[in-house]
Structure formats: C-alpha cells, structure tokens
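Questions regarding the structure given below will be posed in turn.
Every protein chain of the complex appears in place save one, which is left out.
To keep things simple, chains are lettered A and B as they appear, and every chain counts its residues starting from 1.
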Amino acid sequence: MSESNGATPVLSVRDLHVWFDLSEGRELHAVQGIDLDLLPGERLGLVGESGCGKTTSILAVMGLLPSSAAVAGQVMLNGTDIMAGGEDTVSPHRWKDIAMVFQGAMNAFNPVKRIGEQIAEPMRLHDVASGKEARKQVGELLELVGISANRQDRFPHEFSGGMRQRAAIAMALACNPKVLLADEPTTALDVMVQAQILDLLVSLTNELGLAMILVTHDLPVVAQVCKRAAVMYAGKIVEQGATDTLFHEPRHPYTRMLFQATPDLYGDDAVLSIPGAPPRLDRVLTGCPFAPRCDSAFHPCLLEAPEEREVGEAHVASCHRNDPAHAAEAAAVVV
Amino acid sequence: MSTEGTSAPLLEVKGLVTRYPVPRGIVGTVARRPKLEVHAVEGVDFTVAPGEMVALVGESGCGKTTTAQTVMRMVDHTEGEILFRGQDIGEMSAGQLQPIRRQMQIIFQDPYESLDPRFRVHDTVMEPLLIHGIGDNGKDRDERVLHALERAGLTPPDLFADRFPHELSGGQRQRVAIAAALVLEPSMLIADEPVSMLDVSVRAGILSLLDGLRRGGLGILMITHDLSTAAHFADRIAVMYLGRIVEEGPSREVVRNPRHPYTKALISVVPKRDPRMQVEPQILTGETPNPTLVPPGCRFHPRCPIAEARCTQTDPQLREPDGADEGHRVACILA
Partner (left out) sequence: MSTAVETAAQAELADQPISPRHGFIRSVVFGQPACFVGVSVVIAFTLIAIFAPLLEPYSVTQQVGKVYQPPSSQHWLGTDDGGIDVFSELIAGARVSMLVGFAGAAVAMLIGGLVGLISGFYGGKSDIFLMRITDYFLVIPDVPLMIVAAAIFGRSLTNIIIIIGVIYWTSTARLIRAQVKSVRERVYVKRARALGAGNRRLMRSHVLPQVTPLLIANTVLMIATAIFAETYISFLGLGDPSTISWGRMIQNSLQGGAIFYKAWWAIIPPGLMVTIIILASTMVGTSIEDALNPRLKVGHLSVRRFRLRPLVGRPGAD
C-alpha cells in the first residue's frame, strides 16, 4: 500500500490476529486481521478508543503477550517474518530492532535503581554494551532526549513526569532500534510537556530515520504529528490513509464521527457523541461491527462484514458505502 | 450565548488564598529547616452566574483543583471570601454549611471510583436525600431518585436503579454521579475534570448533558486541563498558572485573542483536529515550578518569552488591556 511511492517498509504487518482465552473455553478475538506498513522515518498513528485492540496489536508485534494469548499472522521486519517461529523468532529482535515505550512507562521505573543503570540494563541484556562503554552510551542517549548526561546517576523520583517519559524513550532507544512503538506516550502529561515530548519524537524520527507507530486515542495529537494514520474499531482497522484525508475526506463513518466527537479549539461545529458501545469481542459478529452505532448504516451493513477496499491513493477503508455494487442503495440513505 | 450579566452571581470568589504547610518532621524541625508552604491558590477572583459555565483551565499544579475544593469547603482557605448567593461560606461551621451543601454539588474525575461499589445505583442516588432529610416518605424519595436518573440521561431509570457500578460503563457511571448531584436540585455544580477518564465518543454526551443543565439555569464551574473542551462548552475561561488567574474572559475571545504570553503559548501548543490547521507550537522550556517556591514579581517570568527586567519586580494584577473585549482581563504588564 505504501509501497506505491517506491520505498520498502521497515515493518509490515499482515493479517495479524490475537485471541485471548476466556473461562469455559471461550475466546476473545481482540485483534481481527490487521495490515500495517511502516516506512523508515515515518510516523504512523494508530488511533482508537479503549478496547479496540491497538495496544494488543503492538504488544503482539513485540511478542509481549501472555500465555493466555494466541497469535496468528505475519510480522515482517525488513522482509523477514519474525513471527514465523513465535517467541523464539521474535525475541532476538526485541529491543534491538523493535522497541516500545509502554503506557505509563514513566511510572514503571524501579525506584531504588538509578536511571542510568536502568537504561543500561537492556544494553547489557542484549550484549550491546556494558560497563564504561554502556555508561558513555547512556549519557549520549540522555542528551539525545534532552536530559543532561550527568543526571544518569539520579533516582527516578528526582525527575519530573516529563523527564521520566524522556528517560523511558531513552531506554527504548538503548539498543538502537529501527522501529519504535509508542503507546499513549503523552496521555498523562500536561499539554506543554506533551508538546515537548511530541517535539522530541518528531525530531528523533527525522534525525535518526527511526520509524514510529504512535498509539493513542487522542486524534488531534495524531493530526499534529503523524502524516498517516490507521483507525481501529473492534479489533479491525476500519480506515487507513493520510491523516489529512482522514479528516477532510473520511471514507468510514466511524472516522468521521470520531472527529466530530472531538472538540476543537477554534471549531464551532457541534460536538456529537457516538451513542452505544463497542461490541463484545467474545462472540462472533455478523455484519459490520460498527453498524449498530453508525449513522449511515443501510441494508448490507447488518448482513455481511465489509471488505477492505482501496478508496484513494494509499487510502483504504472497510465500509459498504464504498462498494460500487451498493452505490444506489447507499445514496438512498442520506447522511 | 450565555445568560450572565443580568442575574446576581451564584458564586463570587474574592482574593482566595489557600496554602498548605509542608510537614518538616522531627529532623527538619531540629535542623531548623525553613517552614515551607505550598502556595496552591494565591489570590483568585472569579464569579459564576446562573446559567453560566465557567472553566478553570491550567496545567497540573496551577491550583485549579484546590480552588474547587476550597469553594466546596472540602479544604480550608487561608484568606479571602467565598460568597455563595451573597453569603460568606468561607467561615461557616459544618452545621451552617449543611443547607449550602444542598445547593452546591460536585462531580469528580474518576467515574470508576466515584461510586461505592457496594451501593446499587438507587442507593447512591438516594444517599443525598437521606443525608439532608429530604422527601416526605420512601415513595417520594424513590420518585426523586428516578427523576434524577432521567435528568442525567439514564433512561429508562428503572433499568439502571438496581444495578451495581461494576455493571455499568464509564459514561453510565459518571451519569450516576451526576444524578446523585442533581437529586438535591442544586443551583450550582462543580465538575472536576468530568470527562478526562472517558472515551472520546462518550465525552460529548456528558458534556452536552452538562450544557443542557446549564441552559436550564444551573451554574457550572468546570475544572479542566483540556483547552479545547473549555473553548467549546464554557461561556468563560479563566487560565490559571501557579495559583493565580493570569487571563480570563469570554471563551471565544480568550482562545482567539489571547493576551497573556502563557495563554498564547498554551494555545499554540494544543493540537488541533485539522491536520492543516497546525501552527508552529511555542514550546516553553522546563516545567511548571514547584508551588513552594514562587518566583518573585510575575510568577511566570522565568519561562516567559517576552519577559523584561521590570517583570521580576512587579506582580501584575488582572486588568482589562486596551483593545480587548469587555470582560477580558489579563495579568501582564506587557499585555
């Protein structure tokens, strides 16, 4: 999809599925076949609300799911499927090629170990550096994220929230990965600190050629920082394309309604909530998962799940309204 | 847009100061360390009229939550007046406050913690009636409970009355909290970050509910860190920094024509929904200083991009700058 502009993606996810075991033999189908492409130096936004499967998806890419999870699909890192052998093929690449900044990472530091020690830990574990060399690299990393190198001997409680988040980013970059997965990196931060962190992430991708997937529920953040975005709902990607297009020409009602539900600083349009709630994923659904809440649902929406269709350049969406076969019927239902 | 200006204000806060002592402990006392105080609120003036929504906006540590708690008398103030319907409630005893508490209610940020998990919805909404001895008999109280649930958008009310909180979604729980506040038929509502823990698609519903209540004559004081929400739903915005209001006025005016350098920076840094509407963010360096150490002169001067020498000497008061709309006040000598 993004290969249309010639470059090869550094990370390609194809048909990724994740199931979680529930009691009494049931399963929760948390991720239902998602495809993603990430080019070097690109920032891709993965947007959705709670329970849509965005965090589970990137945890799956990292192979960080518990034993109650089953994964299927391909995760291509520079052309090689690292998911082919499960944990055994994923773990050599973990942190060295793909790294992650977890949700709430800034609160997950060990309070009794110095920051420098904690950032050096992945370096030691993955045989990247140790001892004096590690210390030097830690210093460089801290400078890279905007903390002075001599602060590596401090403890986490001596840092503010924003600085701890920077340290978490430094820890993710410890082994010089090509791909960074950031899960809600600015959610708990003040808007000014958020701006600082986003600025940092932008400069890291621009200067280091780092590819980044930014997982968030905050649409304006994605609008500001990511040129491309994928919108997730009920375990599937319902629309993917340039962020500009997603806002101005959305081709899935959820995308449009999600933007409409977000108040804008200057916009005067009414802010509308989306009634109802996402479907339960422990049952098999018929039809489009969004149909019950959709304001433009029509006949086929209740019967079959829509296919992912190309609706523009590097723009896909899964909605029956985009199907030329249903064009007449769709036009009859006025939005 | 608002009905203010014609009726007497519900709430008038004048020169409010709230300080917390920082405990020194035995070591500190023996070592004669200086007695530190957290200058949470340092001289705040604002009013809320019936049918008006005023938003207190700011980053963490600015004192907005403490202001709300002081107004509710959950915390004692150090100086200043809190006038509710003309009466000074700042000095009232607990017994005297009881009838006032009927009139002024609060909603908290966390819908998952706001409700006692052992109480059914019916019991939660009934509790305020029992505390204040309202209702002629059981049947009358039941009716009031159902009516409050309806006002909060939980229809049909009997569907929800017997449920436990864990059976409800975040948005529904918040509505229960709102119903518990409405059952006493207050004239004023304080909403402390009412939607920040809810999904985007649900937020608008709650905010519209609050807006509807406002149009019905309720005065609402909303505490939020989200400028976009404040800009969209509030009639007036007061921007707080380190215990002071640095700018206040009609929300449209403050957002489109900010005069204080802090407000300008904040607005530039808030991400916009529309990818094409991103402005160059004016990112301030560092983070909000420690509220125990307030800088001399203007408290913003260490981070202010246009600070001059005289800014370290004068502590500016709120005043109307030239060329601004009526009711728009700024605390900056350079505005």
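Following the convention adopted for this analysis, a contact is a pair of C-beta atoms (placed from the backbone, for glycine too) under 8 Å apart; a residue touches a chain by one contact, two chains touch by 3 or more.
These numbers were taken from a predicted model, which means no experiment stands behind them.
Enquirer: Which candidate, B:Q98, B:T285 or B:T312, sits in contact with the chain we can't see?
Expert: B:Q98
Enquirer: Using the touch definition up top, pick the residue from B:E37, B:E79 or B:E127 that touches the left-out chain.
Expert: Reading the full complex, the residue touching the unseen chain is B:E127.
Enquirer: Which of B:A49, B:A177, B:I223 or B:L284 touches the chain that is not shown?
Expert: Missing-chain contact among the listed residues: B:A177.
Enquirer: Counting contacts across the full complex, list the positions on chain B that touch the omitted chain.
Expert: Output for chain B: 72, 74, 97-98, 101-102, 105-106, 108, 110, 113-116, 118, 127-128, 131-132, 153, 155-156, 159-160, 162-164, 167-168, 177, 180, 184, 205.
Enquirer: In the complete complex, the non-displayed chain touches which residues of chain A?
Expert: Touch with the absent chain occurs at residues 15, 17, 19, 29, 32-33, 60, 63-67, 69-74, 83, 85-87, 273, 275-277, 284, 292-293, 295, 305, 307.
Keep this in mind: only the chains that are shown with their structure count from here on.
Enquirer: Roughly how far is chain A from chain B, centre to centre by C-alpha average, rounded to an integer in Å?
Expert: 33
Enquirer: Help me check something: in the complex, which residues belonging to chain A touch chain B?
Expert: Against chain B, the touching part of chain A is residues 49-50, 160-162, 190-196, 198-199, 217-221, 223-225, 243-244, 247-248, 257-259, 261-267, 271-275, 277.
Enquirer: What residues on chain B touch chain A, complex-wise?
Expert: 59-60, 169, 199-208, 225-229, 231-233, 255-256, 265-267, 269-278, 281, 283-284, 287-288
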